[in-house]
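The following block contains the structure, expressed as structure tokens.
The complex appears here minus one protein chain, its other protein chains still in place.
A, B, C, D and E label the chains in the order they appear, each numbered from 1.
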């Protein structure tokens, strides 16, 4: 009998012998570990493309030719400096051990030592990959504002603010929501960053645009908005397409594991929400303005994607289509409204990421397949609402403070003459298109 | 003895215990399932990029600056509306249970219920991923025409036709070829859509271009073709490069499983066929026109890729190089011929996708490593030929009918003045490049 | 007792039964094999995008509008012809069986027969994928020069040289370094091609630029350099962003296996080195020229990436940040110096890939975590130095010889009038932007 | 000698050029310009905000001719450029004191 | 009749146009030009090599008017286009022999 048990126990030891191993001190299923990590690695590449190629091209397309070099310079710098800031400070603040409000370990120590980051203990992939994944999210939150404050913010001011955002503002609320902090403990859910990335970014953008004021020429002497057309619809479209593509990695990769059933669901929700947002915004602009506005339809695609970001893993496809479709409509109305109240946002980021983020998070409260209002409970909805309010308050106040100080000590805005001649010449000494005849008025 | 059997049987149960699970009601090898699904997920991202970034940029580059916004608007809409149409109707028609000619279940029901889709029972990845994968193929077939009918078709006409194509025309023949229908039963092979995607798309494009007539100014008063140059070679090239890249996902992903040996073979065949097509078209244009025509070489790359699409999994690399090389030559001659017979195709899609698709499918009949003419049998070749004829007939007739009705009730073509001023201003109220001096003649 | 052994042995056979299989005649762990191969497949796609989209757009953006079509034509041809050259000759020379200096088997025989390529016996993925992976590296080495010799080299000269590089020059040294040849036996390490790809490419570029001489107008009558501005900063940026993205595949894929811990480390090193290079070059140019030069910051990103390429798998993240940061500074100084000594390099490839490659390889000799100077040994450092010298000598001499002969028999440079009117019209009969008013001076 | 300056609708360029070569005029200089006149522009919306495109694309053709040819040239341009709709453009005739061909140094009518 | 040719700073276009329409001038033709004059250009660096941008963007506005209107138009342009800084531009007044409206064939003052 004992003999039998020996054999049986061997039978159960065997697979762990064959399949398991130790990673960062944790025992893991070897193949699952590789699969999870590969999926995250690949998602990182998609998200990087989205960030680097997508946002830059979109924003470049929406500004005037005389500021294209400047907006690209900002995007390169955002990616680069946020890597440093998040490595030095941000990641520790967000995932380090500490209390419910702040992480206090792991600064500059993104090594194999997982013990500094208890909040990450349930993550499968190795720490390096988790770091880069979250870095790209932080960096995306920061880059969202770059389009909104474009064509008039001073480059050094922008540089400092990106450092502060990715090093301090974002990681702190990140601790609360994703780092095991108090909001997370209350049950707040934000699957891929509807609040964390998009609403955060939009609030910073809004505060920045408010304090900067509109671009010269954006309002006529009677205060009526005058459009300042983006210089290249094809570039803006390229950016949109890359973002659309990368979003599969952004939302799909937020599984942080090769849970392919969930990935499938997310992909479908993504696809339908984006489709809904593109179509609804197209028709709304067509109805309101008699002609189908491409830039609003592109914004609509993104609004659809933003709105499904918090809930993509939790809602059914029909809900995703609904959420994205309405997001497209809300976004168009938001763009018109912001224009009216003199928030000059060249790329529409506040409406896309802000309204899309709020709407999507609320709808997660409604449509969550087990906890949403639809299944009978209101508790979760209010937790979601609380998260939104907390984000607006925290990020609103801190970024106001940040821009306020920058304004005092450096001044936010370039000189009027620099704005007229364009930041490309003024700050970078070059034209973006030296061989082309550019209209001078 | 019995004891021994117990142990032995345990030995064989064990691995299923360790490795298997249930997906969509099927029992699967767990890791294989994850691997297959991940590969399809990633291929989806590549195909999406190819579709969104690739086709849009290519087509935008080949049209005039005054129609760039319009062509992009169309591409955004194509992706979006086809998601809805394929979800509502197309997928059920194509893969639902029914008879050899049509699927009748699964409309709007892309849930975990695999029983509605018996034809998919041998697919490993979850239904959601299979749905998106096939959606992107349908949507590609529809988008192929957008370049050919560009610069003159009415936007609403285009919109309706995309819905009809992805909801009805494509899924029906899809049932026959990929959904377990009659052509598939006859042994017709089309690995990644040489007929299904490319020939289908080209036929619709051809019918559309025929009924629309050439753009104003495309022929002089003596009927001699006059070139209308695409407005940006760099954009067109970017589109080509993205398509070239995405094709790895398109053909490689059509394994629908992580069969890496096959993927390796497909990647190599893809690479050689594209190389052959680029080089041959380059030299043919150089020989014929004394200068090396970039647009034809780019078309040649794509013709090479299209031509290997039906057979990439079945032929040896040497054959792939041959097929792609000849495809490049045929395509150039096709472009010249279509120009002569007054089919005005701004992007060359009919020659690339139509002739490339036909040629590649026939050559699969010749080079298939076990069933091709080369190995002695003619039967398979004739089945392939039959498939081509069926596709031309079905799609030719239905799309003719569709455009005919649209012409009757809406009118296919924009007003002459709108065509001259450009669709960007006429239909979307914007210029694509407002800061640039655009030549007015 | 015997009975027990039977069972025990069964236990150990079982997993191989369950998990293993035979590939190319080797016995492998099945899932590991699939994982390795999938990762390589996906890396191939990223590298292809990087090569096709990245280099082309970058180079196109850095040249004048009148030469954009030409540079793209060259890139398409490079990818295509190198596939053929590497298939016919290169791969056999580089990995075929032979001696320490040259491979002599496997020409045109990239089939499942691994026995022709003993040097690849430790590679997990199937031969087809390994072939494509190395093809893309060869092709990248060749494409590096295309930007440097742009705007003045004759197209046929360029065509032949790419064939020679990817068929002969690159594979020979490739045998020495990666194909089991003498340098590899000495312990020379070059993880992802700092010497093999980047330095090789830069040396060829340098020799080419030297023999061609500067573009007309690059120096005024007193020999002072005059800038010739690239025609599109947004295109150049797009190229940079795509390269930056693809580099994850380039360096990460060089594991040639799904070693996810290593992939994580490489990704992090990549990210930090690129960040360091972008930031340092930005500040250096700002300090030296009073304005922040976008093109130098983009070059800086790439210099950072190049510099981490040889050592990304072997150094700690802190070292990566250091290496990339200094690479950015060296690169800027290199650009200025090359300008002074009349090496006219429109895209900065010699400084980026050459200096970046040398610096990174030396630093690997310093920072290698077990063999570098820092851990006490000088031996390895000198081996790295030797590798650099060998590369400069071999590639310098052979490419000089190649260009010398091409100059004798064909002439390297286009006619002065063709250069003034631009290669697009002169060699391809088309303008890149026919609808735009292009400045004529 | 006179400088005939014609402002025309852009898509009429080919016809005007042909008309001029038909009457033996082989030299002209063309400039892209924006015209403002009775032909009204149009109002468009970009992201919901209105803007007016009131400068319309036109081409300016400058032709230096001998006094004797002025009427013939004006006639040819009018015929070729006229559509009958507002915005067809104008022809201005300005005096020229002298013309020099750079290549040869010829002056006056010789140089045209 | 006279051709009034004004070279102005580009961002002044709207103001000049408004000033002209206010005094009843409804026709003009605008061209993008580069100006070289007392207003000095600026030196920039591209990849460390110096270059001078000495041709500055300007707009040329051409307005054909009756002799009686010349002073009024000159006055309006001056007021609208002046910033007081170097580079504000010039106004040239050239004689016109005749004007023809292509659409109608009208001539002279009628055609303006």
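What we mean here is this: a contact is a pair of C-beta atoms (placed from the backbone, for glycine too) under 8 Å apart; a residue touches a chain by one contact, two chains touch by 3 or more.
Note that the structure is predicted; figures quoted are calculated from it, not measured.
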Taking the complete complex into account, tell me which visible chains touch the one left out.
-> B, C, D, E
Across the whole complex, the chain not displayed is touched by subunit E residues 2, 6-8, 31-38, 55, 58, 60, 74, 77-78, 81-95
Residues on subunit D facing the left-out chain by the touch rule are 3, 17, 26-32, 64, 94-103, 105, 111-112
Touching residues on subunit C - with respect to the absent chain = 420, 425, 429-430, 437, 439-441
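As a working rule, only the chains that are shown with their structure count from here on.
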Interface overlap for subunit A and subunit B, more than half of numbers shared or less than half: same or different?
-> different
Between B-D and C-E, more contacting C-beta pairs sit at C-E
Expressed in whole Å, how far the mean CA point of subunit A lies from that of subunit D is 54
Do you know which subunit B residues sit against two or more other chains?
-> 7, 11, 14, 31, 35, 38, 42, 232, 238, 429-430, 433, 436-437, 439
Subunit E, residues touching no fewer than two other chains | 32, 44-46
Let me know each pair of chains that touch one another.
-> A-B, A-C, A-D, A-E, B-C, B-D, C-E, D-E
